[in-house]
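Every protein chain of the complex appears in place save one, which is left out.
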Amino acid sequence: MVRYAVRRLLLVVPVVLGAAAVAFALLLLLPGDPAVALLGQEASAAELARFRQLLGLDRPVPIQLGLYLWRIVHGDFGRSVTLSAPVLQLILSTLPATLELAISSIILAIAAGIPLGLLAARHRGTPVDTGTMLLAQLGVSMPVFWLGVLLILLFAVKLNWLPSFGRGAPFLSSVITADLPALADSIRHLFLPACTLAFFNLALLSRLTRWALLEVLEEDYVRTARAKGQRERIVLYRHALRNALLPIVTIVGLQFGNALGGAVVTETIYGWPGMGRLVVQAIGQRDFPVVQGAVLVLALIFSLVNMVVDLTYALIDPRIRYE
Amino acid sequence: MIRRQMRRTLFVLLTAALGIALPGWAAPSGGTLRVGIDVDAGTLDPRLANDTTARRVIEQVYDGLIELDPQLRPRPALAESWTQLTPTVWVFKLRQNVHFHDGTPLTAADVVFTYSTILDPGLRAPLRGLYTPISRVEAVDNETVRFTLSAPYAPLLKYADMGIVSKAAVERLGADYATRPLGTGPYKFVSWQRNSRIVLEANPEYWKGQPRLSQVVFNIIPDNTTRSAALESGDVDLIHSPLSPQDVARLRSASRVSVTEMTGLGITYLNMNTVDPIVRDVRIRRALALLIPQQTIVRQIYREMDKPATSVLLPAWAGVFTDEIVQPGHDITRAKALLAEAGWTDSNRDGVLDKDGQPLSLTIRTHSEDPNRVQVVELLVSILRSSGIDARAEITEFPALVQALLAGNYQVALLGWLGLVDPDRGMYNQFHSKGSQNWEKYNNPRVDALLDEGRQKSDPADRARSYRDVARIIASDLPYYVLTYQGYIVGINRRVQGFVPIPNGSFRSLWGTSVP
Partner (left out) sequence: MRSSTRESATSKRPARRRHLTPSARVGAAVLVVIALAAGAPWIFTRASPDQVDILARLAPPSHAHPLGTDNIGRDLLARLVHGARISLTVALISVGGAVCIGVTLGLLAGYFGGWTESVVMRIVDVFLAFPAILLALALVAVLGAGVTSVVTALTLVFWTQYARVVRATALAEKQKVYVEAARAIGADSGRIVIRHILPNILSPVIILATLGMGTAVVAESTLSFLGMGVQPPAPSWGWTLAFGTRYLRDAPHIATFSGLAIMLTVLGFNLLGDGVRDMLDPRFRPQ
C-alpha cells in the first residue's frame, strides 16, 4: 500500500507540471501581444518592454515556460488587469466560497443519491424503480443552468421564499461559533445553489448505486434465491453495499470535477462570489492573468482530490495495481 | 449512544434550517443601508477609478474640493471658499480641522499631491484628460491651494469633486492603497469581498457632522432583474440605473418601493467611424440615421425609461440645450434616395446594394453586457437588411469592444456615455481632432475652434452659443447619431429617509440619509 501511495503521489507531480504547461500555453494561443494581454490596454510602451523582458517573451518557449513555473512556485501569479490586486490574493479570497458550494453539493448528492439508488435496487422491476430511474435520467439530461433558472423562478420569484443572489454568512464559521442567525442566513443563501449543483451528481450517483448493487446482488441473489429468512437478506444487502462502495468512491472524484465545473455556471446564475464567477468575469474582461491562475489552481485542486480518491480506492480494494 | 448524539445534531440543524423559512431574516437593524450595484469596483483609489461602483464608494470615503448639488452646481466641500484671481489662476481656501480616517489632518499638501499625481502621465489616471489645462498646483500655505491654468478653463470647478487622497497613506501603502482606501469622507472603509460586497461604516468625526447611518453595504448584483427583485423583496434598500425597462415598470407599482425618475447625464449613441471606406461617406451616415426608427425603439425596447434624443446636447445642460437642433428623423424613402445618390444600386439583383462590384456591407458592434443595446443592434440589422444593406451584428464583451474602438477596427458601434456633467465633458474629447476619446477620428477645424472657445470662455451665454454651433454641425456630419437621452432612475425602499438623487448618479446625500 505504501509503495502504491508513493507511486500515486509521485504521479501528481508530472500531471501538475503538465497542467501548468497547459495554463502557460493558453497565453501562447492568444492572438496579439501577450504582454498587452497581461498588462492591459493602457500600459505604456516602456512598461510593456520591461514586462516582456521580465517574462522572457523574446526567449525560446521552453525558457519562458521555465520562468513561468519558477514564478508560480514562488506564489507569483501576476496581477489582475482589471481588479487591482494580485491574482493569488483574488483566488484565495474567492476559493472558500466555491469550496463551500462544491462540497455541500457533493454531500447533498451523496446523502440523497445513494439512498435513492438503494431504493430502486431493492424494488427493482416495480414502479418505484422505474420512477426513480426516470427521474435520474431526467436529472442527468437537464442542463445545470436551466435547473438553476427554474428554481429561481419558483422559489425566489414566484414564492419569494429564498433569495436569488449572493452568499450569506460563511457556513463553517457560523457552525463553529454556533451563531444561529448567521447559520440561518448562510443556509438560506446556500440552499438553492447547492441543490442546483447537486442535482446532476445526485442523479448520476443513484443510477450508479442501483447498477453496482444489482451487479453484486444478481450473483448472490441467485444463489440464495430460496432465502431462508429476513435476516439473511439484510446481511446480503449490507454485503452488497460494501462491495458497491468501490465504484461509488471512484465516482466521487468525478463528481468533484462535475461540481467544480458546474460551479462556474451555478455561481454566475446565483451571483455566488466564488472562483467560478471570478473566472467567467475575468474572461469577459479579458483579464488573462486571472484566467490563467484560476485554471491552474482548480486543476491542482482537482488533481489532489483525484489522488485522494485513488488512494481511498486502493485502501478499500487492495487488489488495485497501478499499471 | 452515537445515534443519540446524531439525533441532537439533527435537531440543532433542523432548528437552524427553520431559519430558512423565515423570510426577511436579513432585515436590517437600525442604521444599515444596503445598496445594490451592478459591477464590482476595479479600484478604490479616486485618481484611478474608472467604473461607476468605484465612484459611488469613493464618494463616501473621500471628499473633493467641491461637491455637486442636484442642479449640478458646485458647492463647498473640503474647500470652504474659492476665488478666481485671474482668468487662469484659482485659489481655494481649505476647511480647517478636517482629518483623514486615521486621524491625520488634511493639509494643502494632500491636495497638491492628489492633483499632481493625476497630472503625471506615469499614473495613467483615466480622467487625466479633464485636468490637463492645469499647468501648476501649489500650496500657498497649509490651508490654501493655488491652481494655475495654461488657458482659461470654464469647467474646472465642476471637475474639482475629485477625491483628495492622503499623501502619507499613498506613500506608505503604494499599490495597496487601491484596496485600502483612506479619505476624509462621511464613511470609513471596512471590508471588500471581491464580487460580493463592500462594507463602509460611519465616520463620527466627519466635518459636516456624524452621519445618520451606522453602516453602508454595497451589494454587487450584476444582473439588472435580480437587483430589482432584491429591492422588491427587501434584500436591498437602494438601487439605481442601469435598470431593465420591464423591471422599472414593475417597481413603479411595488408597494414598498418608491421610484424617482429624472433626466440623466448619459446618452446611448451610434459611433460612426469616419475613416472607414464605406462609412466615411456622410450620405451613408445620414441614410443610416434616416433608417433608424428612433421612436419605436425608445417606446418598445426602452419602454420610455430613456427619451429619444434630438442632438448631442443634453436636456440636463440648462441654458445650453435646445430642441431646435435635430438630427435626421425617420424617413425610409429619403434614406433610399440618399443611398442611390451615393452610387449604391442593386445592379446584380441579389437583394443587396452594391457599387463598383462591392456590396454595401455594414457591421454594427455593441457590448453583450447591456441587453437593451443588444436588442437594438439586432433590430437595426434586421431593418438594414430589408433595405438592401448587407448588415451584420458583432456583439462582444465590453473590453473587446473598447479594443476595437481604440484600434479603429469598426464601422459602426452602439455604446454610451455617462456622467456628462458639462458640455465640455460630452463633446471636447469626443469631437476635437486632438481629443483623447475621438475614436471615430472626426476632424473638423471649425469644431475644434468652437470646442476650444467653449472651454475657455467663462460667460455662460457665450459658451452656450459655441456648443450649440458644434451640435448643429454634428447633427449634420453625424460622427455620432445620438439614440437616447438616458434617464436616471432610483428605486428606494419607502422606509429610507433623506436620500436625494442627483442626475450624475452621485450618492453624496447618503450622509444625511437615515433608516428607522
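Every chain is named by a letter (A and B) in the order it is written, and numbering of its residues begins at 1.
Rule of thumb we're sticking to: a contact is a pair of C-beta atoms (placed from the backbone, for glycine too) under 8 Å apart; a residue touches a chain by one contact, two chains touch by 3 or more.
Everything numeric here is computed off the predicted structure, so don't read it as measured data.
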{"item": "Hidden partner chain, touching residue among B:L379, B:A449 or B:V500", "value": "B:L379"}
{"item": "Of A:L55, A:A121 or A:L260, the one touching the omitted chain in the full complex", "value": "A:L260"}
{"item": "Which residue of B:H99, B:R212 or B:R250 touches the chain not shown here", "value": "B:R250"}
{"item": "Residue numbers in chain B that touch the chain omitted from display", "value": "223-225, 229, 244, 246, 250, 296-297, 300-301, 368, 371, 374-375, 378-379, 381-383, 393-397"}
{"item": "Residue ranges of chain A at the interface with the undisplayed chain", "value": "11, 14-16, 18-19, 21-22, 26-27, 29-31, 125, 137-138, 140-146, 149-150, 152-153, 157, 211, 218-219, 221-222, 247, 250, 257-258, 260-262, 264-265, 268-269, 279-280, 283-284, 291, 295, 298-300, 302-303, 306"}
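Here is the rule we use: only the chains that are shown with their structure count from here on.
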{"item": "Separation of chain A from chain B, taking each centre as the mean of its C-alpha atoms, in whole Å", "value": "38"}
{"item": "Chain A partner contacts - residues on chain B that touch it in the complex", "value": "15-23, 25-26, 40, 42-43, 45, 48, 121-122, 124, 126, 175, 178-179, 193-197, 219-223, 226, 229-230, 233, 235, 369, 397-400, 402-403, 406"}
{"item": "Residues of chain A touching chain B in the complex", "value": "41-42, 44, 82-85, 90, 93-94, 97, 156-157, 160-168, 180-181, 183-185, 187-188, 191, 271, 273, 277-278, 281, 284-286"}
